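Removed from the display is one protein chain of the complex; every other protein chain stays in position.
Let's look at subunit A:
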Amino acid sequence: MDYLGLIINIFVSVAKTGNDRHAFTSSSRAEIRTLCGNWRESRQIDRSKASSLGKLSEARYRTMQFYSRRKKLIGNSQTEQLYGHCLQFYGQPPIENISLSEFETFAVDRLKLLKTVENLGVSYVKTSELYTKKLDAEFSNLNFPYKIEASTKDDWKPQTGPSEYEKRRKDHISHFILRLAYCQTEDLRRWFIQQEIDLFRYRFNDLPSKNIGQFLQYNNLHYHTISIDEKKKLMDKLVTSSFAVSGSTVDGKDFYKVPFQDALDLVRTRKVYLNGGYVYIPHQDIVTIVLNDFRTRLSKALALTARSLPAVQSDERLQPLLNHLSHAYVGQDYSIQKSIGKISLEQIDPLSAKSYPLCMRQLHRGLRDSHHLRHGGRMQYGLFLKGIGLTLDQALQFWRSEFVKGKVDADKFDKAYAYSIRHMFGKEGKRTDYTPYSCMKVILSNPPSQGDQHGCPFRHSDPELLKQKLQSYKVSPSGISQILELVKGMHYQLACQKYFELTHSIEDSGFSLNHPNQYFMESQKLLGGPGAGVKVEVKREDNPATKPPNPSPHQTPGPGNLPQEVAAEITEDLDSFFQDA
């Protein structure tokens, strides 16, 4: 069965669960086999069979699945092969059914993991101890396989208890789900590949050396280590070929003999000993080779997936899910306004200069100048204002006063624009309380066109214009070039972080930026302002709250069985997707 067929099978089986999002997958083994046969036929399978299973509780279902899988495990050599190693190249797509909830949880967990990888990668050197320790922690939190368990005598037998197996399965399936979400644009693909590579590198570096040999063998990478005798013979050549290789390296470490075609970067720069068409690589460089191989495979696979995607996307249940995944911000969502009502409207202008990230400053400026903002800008800025603590009344007042100065009279405002502001605050329609946009969302979705002010200036502004703007905001020339360098390297959030550091005159921002409201809060923390949240309450000198701060999380509607806060976010953002047309 081809790759496309396999993927579609998973999702068709996941999708065909009737109207109840928590109905479970096919109720019989026979159906499973049929599903794997012909996906077109499987669509016609009687839905009533699925719902007749009844609504088992999540826990019971999981236990059921667990046991049935356990049976499958024993004596199932194919799965053994697939999960016999804790690290894999993700060459084979998964061939099984999972429930919709597992689908979501897996995907979200992996996304969290990748986001952690991204953040840590920005803050720490990728091979440093601190980085490894922090990533270790996240791995165990999210139940992904990371450490090879203390080895048994027989390494080949998966020293995997069911839990290790579960972890590897999760790793496997979640990777493939995210492929669907991240194959669609160049930006997404690049991001996904980068994080998966970093993840792979981290796990590969963790492998003890005999497991590396196993891994290479598994994956048909014919890289063999050279014997001690050969090492002795080549000692001189090996040492003079590479800056990093000394006599003791040759003695102590493994050297691999690799066809030169698989190590082009090392050949090109002449950083390695080449003889008879083979390069001799010290262990630490094998990682690079394997990573390059991984990158190539993943890149090709994503391109393939993108082409197959329309077929999967035709299923309406999956489309919003996948869309959401690629834009999901998996962290604090700033819907909990800790500082609600602490900001007065008079403070907004000075705050925009001091504590707004560049995107919001730009939007605010645009609003003040033309007394108008288009829809994209209203959403981005309006939600941001909600996030910094404006109440609905304040927001209405703010927007009205500005729009009225323009071409809109008070009546028209109340008719046309007030509704959407109330909508933002969850007071209209479905009453979902929208969350302010994260940086990811601003950067990746809805790029601005002519006349728009929204988006991320580091991503969407022409560098010349960006430079001028920064100059007008009195950023130092050296600071500007640093920012432009980061922009060139497509590190937009880092560029914004640098902007933060320069405008606050500090060396290190001390946080990893992924949300405009985070920028605001951090800035206020530094400046001791009213928008900082709970901590600053003690220092507060200015305006009394018009409403008491609301500490309890908003009760968001949505399927209650998904435990995380994020689950709630998933649902409400899904709705917003339908709205944002």
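FYI, a residue touches a chain if its C-beta (ideal position, glycine included) is under 8 Å from a C-beta of that chain, and two chains touch if they have at least 3 such contacts; residues count from 1.
One rule holds in what follows: contacts and distances are computed from a predicted model.
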| item | value |
| --- | --- |
| Protein name, per the UniProt record, of whichever chain is missing from view ("Sestrin 3", "Actin-related protein 2/3 complex subunit 4", "Translation initiation factor eIF2B subunit beta" or "DNA primase") | "DNA primase" |
| Full-complex contact with the absent chain, from A:Lys134, A:Arg190, A:His224 or A:Lys237 | A:Lys237 |
| Hidden-chain contact residue, picked from the options A:Thr269, A:Gln450 or A:Ser478 | A:Thr269 |
| Selected residue (touches chain absent from view) among A:Tyr90, A:Phe204, A:Tyr218 or A:Phe260 | A:Phe260 |
| Residue numbers in subunit A that touch the chain omitted from display | 237, 239-243, 260-261, 264-265, 267-270, 273-278 |
